[in-house]
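Omission of a single protein chain aside, the complex is shown with its protein chains in their original locations.
First chain written, first letter: the chains are A and B, and each begins at residue 1.
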Amino acid sequence: MNVDEVARLIKKYADDVKIVGARHVFAVTDKERYIEALTALRDNDLKHLTTITGVDRGDIVDVIYHIHCGESLLNLKLSIPKTALEIETVTDIFPGAILYERELMEMLGVQVKGHPDPRRLFLSDDWPAGKFPLRKEAKK
Amino acid sequence: MGLLNYFRRKSPWILHYNAGACNGCDIEVVAALTPRYDVERLGIVKKGSPRHADVLLVTGAITRQSKDRLLRIYEQIPEPKVVVAVGNCPISNCVFNGCYNVVGPLDKHMPVDVYVPGCPPIPEAIIDGVLKAIPRLEK
Partner (left out) sequence: MTFIVPIGPQHPALEEPAHFRIEVKGEEIVGVDLRLGYNHKGIEQALSDRSYAHGLYLSARVCGICNSTHSLAFTRAVESVAGIECPDRARYIRVIDAELERIHSHLLWAGIAAHEIGFTTLFMLFWRDRELSLDMRELLFGHRIYASGTYLGGARVDIKEKDIPQLIRTLAKLEKSVKHYIDVCTSDRTIIARCSGVGVLKKKDALELCAVGPTARASGVDFDIRRDDPYAAYDEISFDVIVERDGDVLAKVVVRLREILESIGIIRQAIDAMPKGAIRTKFPENVPENEAVGRTEAPRGELMYYVRSNGTNKPERVRIRTPSYANWPSAKPMLVGGTIAEIPIVVASIDPCYSCTDRVTIVDAETGKFRIMTKEELRRLRR
């Protein structure tokens, strides 16, 4: 799918759809619609989840799903407040998300509900629990 | 004892351990085994077990997870032994200085006999470092 086709598809489930350069699309969705959005992408034969990025913005954590769409890349952002830091797993839609969600849990403390294997991935066994290296608080 | 010293000097066996390296130094260590540099002609052999080693080559900025393993390996190598720090990472953490999971440099955890700086050092420098370490086996 090229950038215009992806933008058209994602407009139903996201706002603020921007086309950047020749091949990248950025869009912002919310907790109510992101599962539908990702399912729609998978049903359109877009099965490659490049990765999931988490960004700490202070009171909010941005979770960005990067999906490769053949000839373009979609970056679908979801913002979650730290007071309610949980999302549903997407491993039933994209089985390849399994390790990325584990990393999100241990690096930023996002609760991923329904994840089949929520163990630590990269941090050592003696790393203190409750300390999330990519949070802004960790820098202090 | 004189005979044993002679054999150690003429044929030191190496154990190479990667304690959180980027692999740059590791591939130069392996390149030293390959036809262009061919350390085997000097009697140097790379072994897999600490019990067989005379020389411990350590690469990498020591990560938290690999530190205990590295210390255990060091203890398992029988005396006499020498430690060679290959690359800038075990010497000074190189670009990883300040990273939250790095607990180097190497001489914080064990005595180091030879330092081979470089990022990565060329195979000739690594071989030179090992050859400089060998006389220290006899001390």
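Just so we're on the same page, a contact is a pair of C-beta atoms (placed from the backbone, for glycine too) under 8 Å apart; a residue touches a chain by one contact, two chains touch by 3 or more.
Just so you know, these numbers come straight off a predicted model, no measurement behind them.
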Taking the complete complex into account, which shown chains does the hidden chain touch? A, B
Touching residues of chain B against the unshown chain: what are they? 16-18, 20-31, 34-36, 48-49, 59-61, 63, 65-66, 69, 94-96, 98-102, 119-120, 122
Touch list for chain A against the chain that is not drawn: 20-21, 23-24, 26, 47-51, 53-56, 64, 66, 68, 70-73, 75, 94-100, 120-124, 133-134, 138-139
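Definition applied: only the chains that are shown with their structure count from here on.
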Which integer distance in Å separates the CA centroid of chain A from that of chain B? 41
Chain B residues touching chain A in their complex are 63-65, 100-101
Of chain A, residues touching chain B in the complex: 123-127, 133, 138
